[in-house]
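Structure incoming, see below.
Up next, subunit A:
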Amino acid sequence: MSWFLFIILAVFTLGGGLGVVITRNVVHAALFLLVSLVAVAGVYLILFAEFLALVQVLIYGGAIIIVLLFAIMLTRTAEYPYISDNRQWPLAAIAAAGVGVVLGAAFWINGVSQSTPNSPTFSELSNSLFTRWAIPFEVASLVLLVALIGAIIIARAGEDSR
Partner candidate 1 sequence: MTNFDQAVLLLIILVPLAGALLSMFLPRGRSEDAWYFAIFVSAITLVLSVVVFARYDFGAGGYQFVRTYEWLDAPLNIDLSLAMDGIAAPLVLLNGIVLFGAVLISQTIKHRTRDFFVLLLALGSGVYGVFVVQDLFFLFFFYELAVLPMYLLIGVWGSSTDFGSFMRTKEYGAMKLMLFLVAGSVLIWIGILALYVAAGQAGSPTFSIEALGELARAGHFSPAFQNWVFPLFMIGFGVLAGLWPFHTWSPDGHVAAPTGVSMLHAGVLMKLGAFGIIRVGMVLLPEGAAAWMPVLIVLGTVNVIYGAIAALSQRDLKYIIGYSSVSHMGYVLMGIATLHPVGLTGAVLQMFSHGIMTALMFAMVGAIYERSHIRDITVLNGLMKRMGTASFFFAVAGLASLGLPGLSGFVAEFMVFTGAFRTYLPLAVLAVIGAAITAVYILRLLARTFFGEADPRWEHLTDASPVEKTVGAAFALILLFVGVWPAPLTRVINTGVESVLLLF
Partner candidate 2 sequence: MQWAWLIPVFSFAAVPLIILFGKYLPGKGSPLAILAILGGFALFWVTLFGFLNATPDTEGCQTGEETGALTCSYQRTWFEAGFPGTDNDVDKRVRLTWGIIIDPLAIAMLGLATLVALMVQIYSLGYMRGDARFDWYYAFHALFIASMLTLVLADNFLLLYVAWELVGLCSYLLIGFWFERPEAREAAKKAFIVTRIGDVGLLVGILLLWSQVGSFSMADAFAAAQSGAIDHGVATMAALLLFLGAMGKSAQFPFHVWLPDAMEGPTPVSALIHAATMVAAGVYLVARAFPIFVASGDALLIVAIVGLVTALGAATIALVSTDLKRILAYSTISHLGLMMLSLGALGYTAAIFHLLAHGFSKALLFLGAGSVMHGTDELDIRKMGGLRKVMPITAILFSIGALSLGGIPILAGFWSKDEILIAVNEHLNPVFIVLTLLTALLSALYMARAMFVVFYGRLAESQEHAHESPPTMTITMSLLGVLALFFGFMAFNWPGDYEGIGSFLFYDHPEGFHFTWWLGILSTVLAVAAFAYAYLAYVRKSYPLAGIRGRCSGLLKVVENKYYLDEAYQWGVDRVVLVVSGFVAWLDRAVVNDVGVNGPANLVRHLGVALRLHVTGHVYSYALAMALGLIGLAIFWWIQST
């Protein structure tokens, strides 16, 4: 059963991913991305990471895809639907394959260990997040703040003095 789910989700994850990097239409790419991200959320589920699955769907599926779509709309150009790869894509493919071989080999040699996935409860997770990981958490909030301020400054229209 979990094998079946895994394969299905893996197909969607990778298929969506491939769609993102292969399709010639940007909007399609964003939708492929959505497919992939949701499938990833599914993967989280079969790993019993329900909270993460939730976060994934909310933030990625909800926020990030929307931002991306907005950006696509705002930066629309005539060739956008037919955007293609740059000239070095064969090299890129080779390099990516190389990285894949390295990573795959590393994981594969690591060996197949049988164990049952389990997951912390929400309260364990949040407890840890706000005690042990409090500092990174606070810093992460500052990161968000910085991104926010930056995005506002940079993207605000009508900045053309000086």
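The definition used in the following text is that a residue touches a chain if its C-beta (ideal position, glycine included) is under 8 Å from a C-beta of that chain, and two chains touch if they have at least 3 such contacts; residues count from 1.
How were these picked? Simply put, all candidates are chains of the complex that A comes from, given by their letters.
The structure displayed is predicted, hence computed values, not measured ones.
Trainee: Could you sort through 1 or 2 and say which touches subunit A in this complex?
Mentor: 2
Trainee: Mind listing the subunit A positions that touch candidate 2 in their complex?
Mentor: My answer: residues 86, 88, 91-92, 95-96, 98-99, 102, 106.
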